[in-house]
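Removed: one protein chain of the complex. Kept in place: all other protein chains.
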Amino acid sequence: MKLAFTLAWRNLIGAGLRTWLNVIVLSFTFVIIIWLKGILSGWDQQAKNDMKDWEIAGGQWWHDAYDPFDPLSLESSHAVVPLDSIFTHQSNAVVPALMVQASIFPNGRMQQAILKGIPPHQTLLNLPSALLDTTVNGIPVVIGQTMAKNMGLSVGDLFTLRWRDRFGSFDAAEAEVVGVFYTNVPAVDQGLVYLDLAQLQRMTMFHNEATILSFHEGFFPENQAVGWKSKTVKELTKQVDEMIKTKSAGQSVMYLVLLFLAMLAIFDTQVLSIFRRQREIGTYIALGYTRPQVVGLFTLEGSMHAVLAAIAGAFYGIPFLWWQARVGWTLPMDSSEFGMAMAPTLYPVYSIGLIASTVLLVLLTTTVVSYFPSRKIAKMNPTEALRGKLQ
Amino acid sequence: MFFFSAELSAQNASEILLKVDRNLSSDNRVFESSMTISGKRNSRTISSKTYAVGNNKSFTEYLSPASEKGTKMLKLEKQLWLYSPGSDRTIQLSGHMLRQSVMGSDLSYEDMMDDRKLSEIYDAQVVGEEMIGDRKTILLELTARLADVAYHSQRIWVDAERFVPLKQELFAKGGKLLKRIEMADVVKVQNRWFPLTMTYKDMLKQGDGTVFKLSNIEFDQAIPEYIFTKAALKK
Partner (left out) sequence: MIRFLFKGLWRDKSRSRLPIIVVATGVTLTIFLHAYIVGFMGDTIEMNARFNAGHVKVMTKAFEAASHQLPIDLALGNVSQLLTELQRDFPQMEWSSRIQFGGLADVPDENGETKAQGPFIGMAMNLTGDDSRDIERLQIASALTQGKLPANQTEVLMSDHFARALGLKPGDSFTMMTSSANASMRMQNFTVSGTLIFGAELLDRGSVLMDIGAAQQLLEMEDATAEILGFFKNGYFDSKAADLLVMQFNSKHDDPEDDFSPVMKSLRAQGSMGQYVEMAEKWSWYVSFVFILAMSLVLWNAGLLGGLRRYGEVGLRLAIGEEKKHIYFTLLLESVLIGLAGTFVGTLFGLLFAWMLQTWGIDISGMMQGASLMFPSVIKARITPTDFYLGFFPGILSTLIGTALSGIGIFKWQTASLFKELEV
């Protein structure tokens, strides 16, 4: 076996430039597959992390009547927070949010918006809720960048809020924008005006009530409370999975073509080696190698291209992939138009599994492609081969 | 002395409010009206005929323009049904839909539905006297006694002789002015003074407001009971 490796190695090195051309192409295959897949899994992770950081935390409870796609459902979707005292609002175990429909009047135009009350001192979600803990000329509110753009509002602007309390009485007050935040998660931006939960509860007289409870990962309750539906992170991020699936299907065509290209080179190389090295083959057989052993030798030689490629790929691939993971792949677009979480810069994530499966895939394909031309050896007449006569 | 006069003014105020209600509310009325809504590009007028009994039954049929003709609206207690001849369907509006504006006006369906008597909802207090045009008015401040009212407080300028409001301002709980209604063309109909023109203005919104004009108002008519049934919508 060791001899076979030594022979294969010598033959490859002896072929010089030809081997290296094959190796370079194969190494491209490695690096590009790992990179593209890395970007996708980075996107997947990032989209989910962003959603966790901004919106869903470690899972949520929704009031039974709450439907995120029907703002009109908000009227009836709130109830007293059904939690034990261990979930104090100040700790980050749970962040309750009350959502109420309202009209806002930026610059005299009436617009519908959702008032979302959150505890100012929460740190479970990235929302800059701490800014709400201030005194200004109106009710302090923070809004997302898209909302600010759509409504023509910026920090320091005053606008009128009009809402109804629990009995349907109108109430209105001035609000002042104390912060505009940027997020990759459009669901926490569009159409929402954030204010202090306690204040919203006072304004609407929905004392201690909430629409959504976002839990810290470690505190997500296993049991459900009556009147609330439990939503795990997996359920809440389903759409990300769907999108990644579509994208990865699209990408796989690229791997296949690249792999095919590399295999073309290997195949060509193998066909030529076997054609040119008949005397060598004859000699092996004369020395007592069985034909399958000779086939194995040539197959090994072919598949060693992949091993060399993995090593060569590592030389420039590791710095490149590492650099990519640090700098990311900037996607200069506004994710809000797609309605799903998407960061402007995607940082590829390479898992051991990803790298191992790619190496295995390329190695196996190379071996198979190396094997096919070598089968011809089995049909050779050793004496003729030894004489170097073309068969 | 101070307390006594406050007491007196409250008494006067509630009396004034009762007199206002006597003018405005009736057991039964039939009227035609036109609503002029000023939009961004044009303004348009919608006319309708309404039959109403008490505070909780009303039936409105739209007469013009052609696109609205035949559309009917039935209100019974807290429920509202709409009928359109084009679809031949009766649709019940509930909850949030009632908060939509009626035909693009500054009034919501809910605004139109809540016509409880002022004296049933509000406590009144006289706060002054003012001239509106050439009429002397008493300015009342109304504060809701009940929780389930749309407007927590109102200021209402009541004609000192005729006991008809000439101007009304509706406030949010926090005290912010939400709507202003101005009345004009006060006429005497069957022993009541009644304003035939009302201009509604949503104070938070830009725009010219909605002008509501009544014509042919008649009180205490014999309205057949079947008008207030869903079957009548399809007629």
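By letter and in written order, the chains are A and B; residue numbering begins at 1 in each of them.
As a convention for this text, a residue touches a chain if its C-beta (ideal position, glycine included) is under 8 Å from a C-beta of that chain, and two chains touch if they have at least 3 such contacts.
Everything quoted here is computed from the prediction, not taken from an experiment.
Colleague: Among the chains you can see, which ones touch the chain that has been omitted?
Modeller: A, B
Colleague: Given that one chain is not shown, which residue among A:Gln201, A:Thr269, A:Gln324 or A:Thr366 touches it?
Modeller: In the complete complex, the chain left out is touched by residue A:Thr269.
Colleague: In the complete assembly, which of A:Gly108, A:Gly156, A:Gly250 or A:Pro319 touches the absent chain?
Modeller: Here the residue in touch with the unshown chain is A:Gly250.
Colleague: Out of A:Ile34, A:Ala47, A:Leu127 or A:Leu258, point to the residue that touches the absent chain in the complete complex.
Modeller: A:Leu258
Colleague: So that we can see where the missing chain sits, which residues of chain B does it touch?
Modeller: Interface with the chain not displayed, on the chain B side: 37, 39-41, 44, 46, 67-68, 71, 82, 84, 86-92, 94, 97, 100-105, 230.
Colleague: For chain A, which positions touch the chain that isn't shown here?
Modeller: So the residues of chain A touching the missing chain come out as 17-18, 21-22, 24-25, 28-29, 32, 67, 69-70, 72, 109, 111, 150, 239, 242-243, 245-246, 249-250, 253-254, 257-258, 260-262, 264-265, 268-269, 271-272, 275-276, 331-334, 337, 339, 388.
The rule we apply is simple: only the chains that are shown with their structure count from here on.
Colleague: Measuring from the mean C-alpha position of chain A to the mean C-alpha position of chain B, what distance in angstrom results?
Modeller: 57
Colleague: Hey, which residues of chain A end up touching chain B in the complex?
Modeller: 72, 75-76, 101, 103, 105, 108-110, 160, 162, 165, 167-174
Colleague: Which residues of chain B touch chain A once you look at their complex with the stated criterion?
Modeller: 95-97, 110, 144, 147-152, 170, 172-174, 176, 178, 202, 204-206
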